[in-house]
Structure formats: C-alpha cells, structure tokens
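Sending over a structure as structure tokens; questions will come in a sec.
All protein chains of the complex are present and in place, except for one that has been dropped.
Per-chain residue numbering starts at 1, and chain names A and B are given in the order in which the chains are listed.
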Amino acid sequence: MAEIALETHGLTMRFGGVVAADRVDFRLQARELRCLIGPNGAGKSTFFKCITGLQSPSEGEVWMRGIETTGWMPHQVASLGVGIKTQTPNVLDSLSVHENVWLAARRFHGAREADRKTREVIDLLDLGAIAKDGLGRLAHGERQRVELGLVAAGDPWLILLDEPAAGLGAEDVERLTGIIRELNRQATLVIVEHDMQFIRSIAETVTVFHQGKVLMEGHVDRVMSDPVVRNVYLGRKA
Amino acid sequence: MDLYVVVLVEVLYGVASLILISAGLSIVFGMIKVINLAHGEFMMIGGYATITAVNLGMNVFVAMLVIAPAVVGLVGLVVERLVIRHLYGRLVDTMLATWGLSLFFIGLATMIFGNTTTGISTPIPGFAIGDYQVNGYNFFIIVVAALLLVAMLSVLKGTRAGLVARGTMQGPDMAAALGYSPDRIYMATFFCGSALSGLAGAILAPLVGLVPTSGGAYIAKAFITVIAGGPSLVAGLLSSASLFGVVHQAFTFATSPVIGEVALLVAAVVLLRILPQGVTGTFFKGKT
Partner (left out) sequence: MPGGLTRDAVTIALVTGVLIWVLPLIVGTYTLTVLAIYGMLGLSLGLIWGFGGILCFGQAAFFGLGAYAYAIFAINIGESTVPMILAVLVPAVFAALLGAMMFYGRLGDVYLGVITLVVTLILYKVVNSTAGPQYVIGNARLGGFNGIPGFPTLNVPGTPDAYIWGDRYFHVCAVLLGLVYMLVTALLRSSFGRIAVGIRENETRMSLMGYDVRARKTAMFAIGAGIAGLAGGLFANWAEIVTPSLFSLGQSAEIIIWCIVGGLGTRLGPVLGAAGLAYLKFLLGQQAVIDNALVTGLVLVLFVLFLPKGVVPALSDLWSAGIGRIRPGRIGRRRQPRRRGWPNG
C-alpha cells in the first residue's frame, strides 16, 4: 500500500455560527495530484487554510506522513517539507527574483547549497531573464511563477496551491501546467482551483466541496458529468 | 460609609478624566484612522487658550467651554489642511508627522509662554462629605464627561451627520456613496476631534500647573485608552476608560499615585497582549 501523504479526520471549522468546513475526511496517497473544486464559499479555501496552518481548525485532526499537524503554525508545517502557495500572491516585493528564491532555498540548505539550488530553480522555471528584477516590477503571471519557484526551492514532498491559475493568460496557464507536471514527479499536490479547463488538463481525481462538506470524489470526467455536481455548480435548474 | 462615597467619587472622576482625555483622539482614530500624537499638545494649547482668556478678563467657563475648543479646532483645521491631508491611509507616517507636530507645538509654546508653570484656580469650591474634603471640581468633570458621551452617542445615532460619520467609518467609499466628499468629512472630523482635545485640555487645566510639555502626560493615556477600546467609538471609550480608571484609582489608593499610573500602563500592555482587537473588537462586534 502506498504511503499516505495527507489525511484529515472530521476537520471542522466554525466562524461564529457559520460552519465553513464540516467534518471533512480527506486522504491522499503519496505522489497523487488532487484538485479541490466547488462553488464560492464551499469551504475549500477554509479547508486549505486549516491544513496549511493559516487557520486552526475548531475540531478534527490533520496528519501529514503519519505526523499529526493539527493546529500547527504555518512555519512548522512548511518546515516538514510542505510547499504552500496562498490565494493572494505572497512574494517579497522589493527584493529581486534571485533573492526571493534564495531565501526559500536557504531554509533547507546551507548558504552555498542555497546558491546552487536557486540557480536550479531559476532554470527550471525559466526565470533567468528576470532574475535580477525586483518583484514589485513584474507582471502578474511572472509573480505567480516566482511564487511557484519559492515553493519548488524547498524540495517539498507535499505541495499545496490555492488557485495558481487565477488571473493568468492562456500562455501562462500552459506554462503552469508544465511546471505542475514537473513538480508532481517528486511531490504530492493539492490544488484548489476554479478553472475547469485547467483542472481537466492536470488532474485525474478531483474532490468536490459543497457547503463545507465533501460532496463527491472521483475521476474528473465522471465528477463533471454527475448531475448532482452540475446542479451545485449551475444552480438548481440544471 | 462616607469613605465609600469618597472612593466612588474618586473612581468616577478617574474614569471621567480618561474619557475627556481620550474623546478627541478616539473620534479622529475611529473615523479616519489617524493617530494624532500631537493630541496631548492640542490639550496643552487648549489649556493655554483658557488661561490667556481668563487673564484677559473673560469668564472662566466661557473660556473653557467656548474659546478653548474654538482655538484648538482652528489649529486642528490648519494642521489637517497642511499636513494630515497628505498622509491619509498611511497610519505610520501620520503617527510620525504628528509626533513632529507635537514637538513643534512644545517648542512654540516654550517660545511664547516660557518654560514656567502657569495655572488658574479651580472655579468651583470643594465641600465636605462627612469627615472627608472633596474637590467640587471633580463633580464638574464627571458631569462634563457624561454629557460628552451622551452627546456623542446621540449625534452618531440620531442625526444625519452621525449617519454620514458611521458611513465614513466603514470606509471613504461609503461616504462618497452617500453623496459626501470624503475630503470634507475628514476635515470636519479632524476639526471636531481637535476641538474636543481643546475642551479636555481647558477643563483639566485648573487641576494641573501648565507647562509647554504638559501634553506628554496625556498622550500615552489617551493613546492606550483609544487603542484598548477597539473599533467601537462610544462603547470602546467607556469600557476601556472604566477599566483603566478603576485600575488607576485602586492602585493609587492602595499604594501611591506613581504606582497607580504605572499600574494603568501595565494593565494596558497586558490588555493589548490578551485582546489585540481591543475590548469592543473582541466582545461587541459591529456596534458603534
């Protein structure tokens, strides 16, 4: 049996009277790539934040590679070897691309090894031409790509991405698809995403969230043709 | 029994003076998210305005309740137009600029009035409760603070201006949506806040010997009362002033005035550490 990379038991998150995530049981094999989908407010982002430590769940447990990480801080989760990209771009604006990636690499490597790793990541993500530019001056697509570089620089075995394709043009999305495939050779991935076309191009298995619960889990084609899922997405009529 | 009454009066006085000290700052911070570190100097100017007016032969209550707020309101207006206006939305920069203004006003007051203590006598005589002598002026301060809170609440809840004010607290877009220029509202708010600072400085002036650096004694207290109160204007002011006022007076009675001040400040640090959202941000969400 393959190793379990990520697992939650009864994960629940309440904000006042609102239950944003409701007893979510989730399980992911190592090297799997899973997309989380669902309409706005379905709870997938809350679920994501509870896993990454950005929020602490009200109830339930989170396990990563057999270690319980419930209620950990983001830096503790990241230190396990988990790469995280949040929904809003989080980069170091007044530093250069090289500095950004170097700082990410330095967390897991000595200074000299971090230099080498930085060059490697910059090559991998094709950032060489802009390596010396400050992040504040880059276009949105480039910033997204740099942030993926920050994730990749830590050699993570588990990667959590919140809407990586948001706001990207067709060309950038294509590039992103390639990068994600590349990352998936080493790591398990969880991707929260809206863009169905993009999801079809990268994922086989998707998990559908609805009203804080897991509505369905299965192959992307089967899920998308399911009448219940179509109902959730398109409203009551379909 | 008499002792309890005296203690109660003292505690109420402690709370009331904190409300007075903080009201101007809290309006400015609550509405337009500006922390005016020159607030203490605004109060100092209010004090000097009162004393100058009284020395020129004016009735002391007119000087305190009319002249001082008007003078300081105008000073605030000038400051807003020249400095604050350019820094909206930059909290740290406004703090730094107003800290500069605070030094500027201290210097100006030193040049005009000299570095000596001036003062006026309290216009209300004291009286006795049983064996204890009570300062009659303390009652005046309690009444003014209570009236001030009632006035703030009724303006906010009951008038068109209050509606606009509450809209502005949600964000400048809201004010614009209500059909008012945010620029004008900001200006008006800063004027009102400054006038209240001037009023507070004037009313407290008879109790302290006034020097150009008097403002420094107020700013920290006002600052922590407002921040600890949290986003809700009147409830925040009342709750944090009550808390700090009680702590202050309790420790002052038990030990010494200095320890009382220190206890107040320590309480503020502890409170902010426990409730970073302030009292009202934690307990009464979404009220004004």
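In the analysis below, contacts are C-beta pairs under 8 Å (C-beta built on N, C-alpha and C of every residue); 3 or more make two chains touch, one makes a residue touch a chain.
Being a predicted model, the structure only gives us computed values, none of them experimental.
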item: Contact partner of the left-out chain, one of A:21, A:150, A:189 or A:202; value: A:150
item: Candidates A:104, A:138 or A:176 - the one touching the absent chain; value: A:104
item: Contact with the hidden chain (one of A:21, A:64, A:84 or A:127); value: A:84
item: Residue numbers in chain A that touch the chain omitted from display; value: 52, 73-75, 78-79, 84-86, 90-96, 99, 102-104, 106-108, 111, 132, 134, 150, 154
item: For chain B, residues in touch with the removed chain; value: 35, 83, 86-87, 89-93, 95-97, 99-108, 110-111, 216, 219-220, 223-224, 227, 256, 258, 261-262, 265-266, 268-269, 272-273, 276
